[in-house]
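Only a portion of the chains appears, each positioned as in the full assembly.
The first chain written gets the first letter, and so on, giving A, B and C; residue counts start at 1 in each chain.
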């Protein structure tokens, strides 16, 4: 069923993909090719099909039309792509640490190394002393961070993140953004990242795609030409190009939404 | 009127459900028990027909008689009450264990593997509709008249609740969580182990508790054949001689030991499933 | 409805069992319905004397066909059922017997020591087995007694789990194919330990409807005559009631002992009004036996048992 991976193929290749849930057309015909090591940020109105696109890439849905390839092969859940869902989806029968531990176990980390790695991963998302807690004994933002830590435990070449920082305060969010930006730049992992924050999009992305709403199509596809390493966040945000990108993308988001609105009011 | 749904509204804080709660609970039970006892005594006195309702005193007398050696007769049919009960409990426990294990296996396979379900589901449904009394004679032909047919009967009685509950819960595993571990790289069987089974655990436990209860209530049927010693054999024997007081005594022995086993199961359940209702 | 004579619709609730007897002929040929057209008669099948006793306690039956052993229990404490024996349906003959399996080297009752013997507990066969053991001087503790229903005896026998069994037709026939008869109830009856199938009537009903009891006794007597005089008709009726072939039914009927109606009022059985027959002694012996077995609380006194033999109108009623 799954075709063999082709070397040199783009990390993600989406060809003429459409997705329909029963009667609902969720994602319009879409072509998209994500190069290896790229950091693609998806922006679009609520309900435009961002999560659907991630699910297609992760292999949890098969497109109603067109085809999706990850590293040249048909995507299979859990193989080749890590996914942070929009909701935390922690297992309630495991402790917080147990949830991360499980991911390490799937990744083949030997048992004796896991406790230390769990601590380290939780620390990385800013969580201390919660490893022994039950999943319902931590706050919403903390749950989301556990889900991120869990996804980071698995060293997949492709990482899909669905609004991972939505429930976080500004500071924590900035730290994790920094961390993620560094990781992607240094490890060369490909990322597809969904967000509603234009600032986040410009800060993180090496490329930003804005989707129109229902069914989602590409309204804007812009490469972000800003330095990705060796620069402080504040410095980066201070660059003149940064503001320009923000303005352009912010504008595109609004235009895409208005467009959809107009189409709807015409119908 | 304290609705337990309240526990959902105001989670008990630690130290909240302490001694007082415990005392009230048992107090309530004691009162209920006393009320029942008085009701029983009154009915027995009014009816005044020991075959109809033996008096508590008569049953108590039987308890003493069947638990001791008197006039050179040992207990009932040559065995003390506790021996009858012990033999039956052993059968019930072994039978339940086999039935529960089998039920779990069948249930997981049925819930998780499509084609197994297609074939097995009707078979299980068919078998669980069959009355043990109807097919028990076949067991004798196949397994003789000693322990084997009894254990088979009890196992077959205990299997369906576990199998049905497990299959139903397994096939309704929370999609969101199965996807979550699949995204982390879990194989199908790892997903079953780490998500499907834990999420089914509460229902499985209900199935197990029902299974043990059903094994219990099948003990008389199982012991229709060569059932002495055995509490079921004792009851049957007493029944045929219309010794209603012995029958009632046997019912108490069965009911109370069943209560004890269920209590153990419930403690295990609470230990094992702290997340119940939490998602 | 039974006790009160002034109910609008007079009813008789009869309990019967699935053993070959005149009772089934009465039912099948509707003899009683013809004799008592203004009674509503219901027939209920029971599978043991114990459950019939239970039904009497519940007040759910008026007349029943039941073995002598359960009757003895019913008349004793704690049950003390107010019913009376008004008919002897049959006497166990060769249709109940003790069979030993071929190849076990059991040639007499005494040889049973140390062997596994099965019988349906609390039945007439159980009583007969214990009587046979007693007669041969074998103590119960010297062998293994197993409680099995007849069909289960047959199954266990085929597997070779049993060395001997006391049972009745039709399983008895199957056992005989691979075993030999050590003693039958016919011999025990001759030796003074007969087991019987009796017709009992609740005292309340007998008091309220003596005429109905008479009609019932006459119908049963007629059935006995049919068994004696028209074996084919009898076999047909019994076969249809038991869902077996007429040939099988005929064979089974031939193994039992059916009294002549006239014999019933002899001193050997029911006796006559004022002079109760040996049946009372027989029931008393059965009760004493049960007491020895710890199965009843106390043996009723002889007077109580004599009162429980319904001899009203005998021998006149059965003479015609």
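Following the convention adopted for this analysis, a residue touches a chain if its C-beta (ideal position, glycine included) is under 8 Å from a C-beta of that chain, and two chains touch if they have at least 3 such contacts.
Values in this document were obtained by computation on a predicted structure and should not be read as measured data.
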Determine the copy number of each chain kind in the entire structure file and write them next to their labels. A x2, B x2, C x1
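Note that only the chains that are shown with their structure count from here on.
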Where the centre means the average of the CA atoms, what chain is farthest from subunit A? C
Centroid check, CA-based, most central chain -> B
Return the distance between the CA-based centres of subunit B and subunit C, expressed in whole Å. 39
Centre distance in Å when subunit A and subunit B are each reduced to the mean of their C-alpha atoms: 50
In their shared complex, at which residues does subunit B touch subunit C? 49-52, 54, 73, 136-138, 140-141, 144-146, 224-228, 233, 236-237, 239-245
For subunit C, which residues are in contact with subunit B within the complex? 48, 50, 53-54, 57, 73-74, 78-79, 118, 121-122, 146-149, 151-152, 155-156, 158-159, 161-162, 290, 294-296
Which residues of subunit A touch subunit B in their complex? 58, 60, 77-79, 81-83, 85, 87, 89-93, 102-103, 106-107, 134-136, 150-151, 153-154, 156
